[in-house]
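Left out: one protein chain. Kept in place: all the others.
Per-chain numbering from 1; labels A and B assigned in written order.
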Amino acid sequence: MTSEPLAVEYYVPLIMFLIMGAIVPIAALAAVKIISPLKPNRRKLSMYEGGLVPIRDARIQFNVQYYLFAIVFVIFDVEVLFLYPWVYIYASEVMQRVMVFGMNIAVFEMLMFVAVLLLGLLYAIKKEALRWV
Amino acid sequence: MDLGYYAPLGAEALLTGVALLVVLLGLFVKNKNLGGYLSLIGLGIAMWMVASAKLGTTFFFDTMYVDGFSQFFKAVFLAVSILVVIASLSRYKNHPGQDEYYALLLFATVGMMVVASAIDLITLFVGFELASLSTYALAAFDKEKKNLEAAMKYFIFGAASSALLLFGFSLLYGMTGSTRIADIAAISMADFGPATLVALIFVIAGFAFKMALVPFHMWAPDTYEGSPTLVSALLAAGSKKMGFAAAFRIILVALMALRLEWYVAFAILAAVTMTLGNVVAVWQTNVRRMLAYSSVAQAGYIAIAFVVIGAVSGSTNPDATYISQLGLAGGLLQILGHALMKTGAFIAAGVVGYMVLREGKENPDDIENYAGLGQRAPITAFCMLIFLFALAGIPPTAGFVGKFVLFNAAYDAGLLWLVLLAILNSALSLYYYLRVIKYMYVYKPAGGRISEPKGYVLALLLATIAVVGIGVHPEPFIGWAMQAAAALLP
Partner (left out) sequence: MYSDYAYLIVGLPVLAFVLTIFLGWHLPKGGGFFTVLATFGGFILSYGIFKEIYPNEILHQSMHWFANFNVGILIDPLALVMLLMVTFVCTLIHTYALGYMDGDHGMARYFAEAGLFTASMLGLIFSDNILQLFIFWELVGLCSYLLIGFWYRKPSAAAAAKKAFLVTRVGDVMFLAAIVLLYNNLASLNLTLPPGEYLLQFKVIYQNVAAIPPDQLTYIALLFFGGAVGKSGQFPLHVWLPDAMEGPTTVSAMIHAATMVTAGVYLVARLFPLFYAAPSALLIVAYVGGFTALFAATMGLTAFDIKRVLAFSTVSQLGYMMLALGAGAVVGAASVGVSIFHLIGHSFLKALLFLCAGSVIHAVNTNDMREMGGVGKYMKYTAMTMAAGGLALAGFPLTTGFFSKDEILVVAWEYGSATTDFIPYILGILGALLTAFYTFRLWFVTFTGEPRSDYHKHESPWIMLGPLMVLAFFALFFGLGAQEPFYHYLESNFEHYDVNFEALAAVGQHHIEEGEAAHEPFIIKILPIIVGVGGILLAILFYYPRFRKLDTRKFTTENDPIRRILLKGYYQHEIYTAWFAETVVYGIALLSNMVDIKIVDATLNKISETTVAFGGSLRKAQTGIIQNYILAIIFGVVVLVVLIKLWLEVSI
């Protein structure tokens, strides 16, 4: 016999998931607490850094230029990713049909895209974002 | 296929080009206001293109659509940007980063315009993010401590909301197998159980962040108060309306099948938003914060449009189509009016801020600084007076027309409780608007007369003329809004 499931029934897997999600980490932590022997000494509690004794504060300041480079890198890196979907649709029949300025629209759009990217690069260079001081 | 086919989207293309050109020229030419004037010309031409565009065509493989509805919003966005740029010509004269400022402003405008035209979830999201990212950067433009805090809060809040929105979209895609609004609308949602509700609420929450509906409004007061004043104007008047543009399209068209669900959601949101916005605004002594809460409250009024449409569509009422169109038209008129008067009010606050900073005092937006403004800066004070009256919905101003049509539609839809609540709220709002007016005209001036910056004054006067013009001669605007509404809800 099948009947319309109650609204609540939709949530049963979710609730199960939530409960399990809560139980598992707590259980793991508790298991460690219970099972492992606790014998701390000074050496065990010290910070580990490649076998050497750590010196000075662990928090150091990076040169702000590093972020600038990182941002520019990430931007261009991510934008290169756009080439993949482009390749995917480039060969499609629709793209071949539509022509702009005598060229395939996919080619035209990619040209526009690269031109804008180049403008961005020009901007970054001109603003001296890529010069390490 | 020739390029002429794409002419209706010429405004977007033009503005993108102008934005790039402004940045590029800024690299080589050192002219104190070149970028601003270029942007202004570009926006002006774009306005003309929007007004004269051929309606009813789809573009880019059914992802963008130019109709009366999209053009209405584009005109609103362009009007706001024009006003902001005019005022910026005074504010950011000789400012070292002005090219980036204008370019970002134009990109934000383009993003909003793309959203207005988008009929595909991905295109819509791209436009949404373009506008958001540009405004995140703009919000920190003055690089003062307060700016940075405002921009940071805006950014984090915006990122969280975008995540929700995207999650909602992905659920919709998962259920319907398409990102096109028309396809989504064609599929009955009944088979998907509670997931539809979750998707709907995520989408609403994502948009409600932009619309600043309670409780998704938390960023708004901090950001409107902390950002550069002109950017606040853009956020409150432009970017917020983008949220409505997107929500109208997605919720009223794509998710019409979930009418019952969103009807309740917006009834709650509208009622809570306008009440909370007004009640909290009463407490504010910072004028920009007060304007921010008033903006929240206005969003509540506009959200009534959703409730009206939810209440009548599918009902047996013979006038159902007309009432839903009237409701949407009321919302659109309120959007148009609010965009103009809120831009104006923020620009007026900008004049005061400018004046206070010149005197070397702190807290530029404190209401104490408005004392005797009627004598110190008569034009600004007078325009502010008009905007405040318009915000309170006093005839003959644009604010009255929007509220009148909207409440009328709500009444016709049988939402008497909501109309009463909205009218009570309007009455309450008079309290804090009148307080500013009292400061401006009753209290003794704190200093001598000041020279009002030309750009600000021009923008203020334009906005005042528009606000009063719509109020005095509302017929063509009502007709325009009805046409836009009919384009969305045939």
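One rule holds in what follows: a residue touches a chain if its C-beta (ideal position, glycine included) is under 8 Å from a C-beta of that chain, and two chains touch if they have at least 3 such contacts.
All figures in this text were calculated on a predicted structure; none of them were measured in a lab.
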{"item": "Chains on display which the left-out chain touches in the complete complex", "value": "B"}
{"item": "Residue of B:35, B:127 or B:221 in touch with the missing chain, whole complex considered", "value": "B:221"}
{"item": "Residue of B:157, B:370 or B:456 in touch with the missing chain, whole complex considered", "value": "B:157"}
{"item": "Of B:27, B:187, B:268 or B:446, the one touching the omitted chain in the full complex", "value": "B:268"}
{"item": "Contact set of subunit B toward the excluded chain (per top definition)", "value": "152-153, 156-157, 160-161, 164, 194, 197-198, 201-202, 204-205, 208-209, 214-216, 218-219, 221-222, 260-261, 264-265, 268-269, 276, 279-283, 428, 473-475, 478"}
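The rule is short, and it goes like this: only the chains that are shown with their structure count from here on.
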{"item": "Between subunit B and subunit A, distance of the C-alpha-averaged centres to the nearest whole Å", "value": "32"}
{"item": "Touch list for subunit A against partner subunit B, complex", "value": "7, 10-11, 94, 98-100, 116, 119, 122-123, 126-127"}
{"item": "In the complex, subunit B residues that touch subunit A", "value": "1, 3, 20, 23-24, 27, 61, 193-194"}
